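I am attaching a structure below and will ask some questions about it afterwards.
For this view, one protein chain was removed and the others were kept in their places.
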Amino acid sequence: MFDFNIALQSLIGLTVFLTLLFFFLLGYTYWTRRKQQYWKRYEQKFRDYFFSILLDYAEQSGPPLSADDIIKKITKRTKDYTFFINLLNELDDILDGTERKRLNDLIKHPTFASFYRDKLFQSSTDSKIYACIYFQKSTHLDNRVLAKLITVSKSNNLKLAFAATKALQSAEDWSIRKSALLRFFKRTDISELMVAELLHVFDSGLAEERGQVGEALKDVLLKKIDPNVKNIIVRYMGYQQFYECGEFLYQYLKRIHYNPEKFPLIRGLITALGELYHTEADAVIKSYWKKKKSIPIRLASIKTLSTFGGEENISFLLQHLLNAEFPIRKAIIYELVTEEENRIVLLTKFIQETLRSLTDIDIRSRSHEQFDLYLDKILDITSGIKIALNHRLNKSHA
Amino acid sequence: MKSMDSYLKLTGVAHNSTDKSMGGSESTMPKKQILIVDDDDLSRKLISRLVSKEFDYEITSKANGIEALEYARKHIPQLIILDLMLPGMDGFEILKKVREDQKFNQTKVVLVSAKSRSEDIEHGFDLTADEYITKPFQPKEFTARIRKLLTKAA
């Protein structure tokens, strides 16, 4: 049985602890809120003060201050640097042109670079992450920083590796950027959204780098990485219109080793080829249609064949209208009805033919149920057409 | 605490001029007004600074859409610089309300937004915005466009 003394002691102990906890909570709340208020006011003043100085500097109005002069005004508190960089980054989001360039040069000032380099070499994950975020904005990475970033980008901590890989994208050396990208894509724990984000950071959007980016992406596609990651890369190439990669993607689709794991990639390739208007691909796409019955792949094929256009492709789609599953039927109808007018003509012709064939059907040779099913399908298709036509009309009115 | 005090002293002038109206008491000849509506502190300050440097108008800034509209109805500003994403009521809605109201037939409206999607710009002009400026912007271009509008109005 329980011992009375122990019971009493534990009760008293707990109560004392509770009381202490209670007062600690009140004290903690009071103190931290005061502190927070102080820092908030401090930050506000700090921002107000540097706001005018920075803008004068950016616009080159006011007293001619050099970057060094401004940075000398910052006290040596750690928080000041963070506040300053935050303010710069925020202004950077609003301003454009020469003003933005001047502010950017401030961000890259050696004082900050060395401040964040120290942070990068600290052991705490938080410091490393802050440093990575800083270096993502900076362009001049020295060798020590680069080497450390590469090590960090191999970290088991996914977020840290992600941050470091993004930071490495501001390296000048192209091969470092590319291998960082590839290293990250080889991981198994990354989400598809991370891939998309990283691709956008990798691709600077500069016209002179475009060829290089396309080549690099092709190269990555040939490596052994998760097909879902490849799917995102392919989609990116498609909607960013890497026309020069069209032939490559076409050959890729032709040769792809077919298994269900690669369904998303096949779908992505078909979509991308449509966006790149690589019309040669139509035969391969149609052969996929015949071979396999994956709905997502067929949906992508419909979109792409419709983009390619041409009577052959359109009648191919029409052929499959009657015997397709609902989502496919819907997609075909929308592609036929909401695009150019001659497709509607084709569609009407098709309906007329179907109706004519109805009269030819020997009712006795089919069971009632079969016939009902057939009629239901036609009914469903016509109502689909009606709705799609309505949408077309509404759109042209709006 | 020391360094904070030094910032306090240093910021005396620059700080006071931002969110408050600039000079000109209302009872005597009311100055022409510009209303800036943006929920981001820094954008509000920045625009306010750009505009106040160039034009001799009374400048007021608001962060909440509903408050902004209330203020505008009372003071009928010459120009409203409107952000699209706002708490309370978004820029499009304010613009629509302003255009429906006869009182505002002299008021010019500029939409400012981080959105650069063409349908947003189109929608803005459909609602008869006088100008559409996307963030980020170049300060010189920004003031030039505002100046064009204000001279047209005068």
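Lettered A and B in written order, each chain numbered from 1.
The rule we apply is simple: contacts are C-beta pairs under 8 Å (C-beta built on N, C-alpha and C of every residue); 3 or more make two chains touch, one makes a residue touch a chain.
Criterion: contacts and distances are computed from a predicted model.
Trainee: Can you match the unshown chain of the complex to its UniProt protein name from these: "NADH-quinone oxidoreductase subunit L", "ABC transporter ATP-binding protein", "Glycosyl transferase" or "histidine kinase"?
Mentor: In UniProt, the chain excluded from the picture bears the name "Glycosyl transferase".
Trainee: Touching the absent chain in the whole complex: find that residue among A:S191, A:Q251 or A:S287.
Mentor: Per the contact definition at the top, the residue touching the missing chain is A:S191.
Trainee: Consider the whole complex, including the chain that is not shown, and state which of A:I53, A:I150, A:V201 or A:I378 touches that chain.
Mentor: Per the contact definition at the top, the residue touching the missing chain is A:V201.
Trainee: Touch as defined at the start, partner being the missing chain; which of A:R33, A:K101 or A:K254 qualifies?
Mentor: Of the listed residues, the one touching the omitted chain is A:R33.
Trainee: What residue numbers in chain A mark contact with the hidden partner chain?
Mentor: Counting only chain A, the missing chain is touched by 1-4, 7-8, 10-11, 14-15, 17-18, 21-22, 24-26, 28-30, 32-33, 36, 125-126, 129, 132-133, 158-160, 162-163, 189-194, 196-201, 232, 235-236, 239, 326-327, 330, 333, 383-384, 386-388, 390-391, 394, 397-398.
Trainee: Residues on chain B that touch the omitted chain in the whole complex?
Mentor: Residues of chain B in contact with the hidden chain: 64-67, 85-90.
Quick note on the criterion: only the chains that are shown with their structure count from here on.
Trainee: At what distance in angstrom does the C-alpha mean of chain B lie from that of chain A?
Mentor: Centres of chain A and chain B (C-alpha means) sit 33 Å apart.
Trainee: List the residues on chain B that touch chain A in their complex, please.
Mentor: 3-4, 7-8, 10-11, 14-15, 18, 42-43, 45-46, 49, 114, 135-141
Trainee: Touching chain B in the complex: which residues of chain A?
Mentor: So the residues of chain A in touch with chain B come to 41-42, 45-49, 51-52, 55, 59, 75, 77, 87, 90-100.
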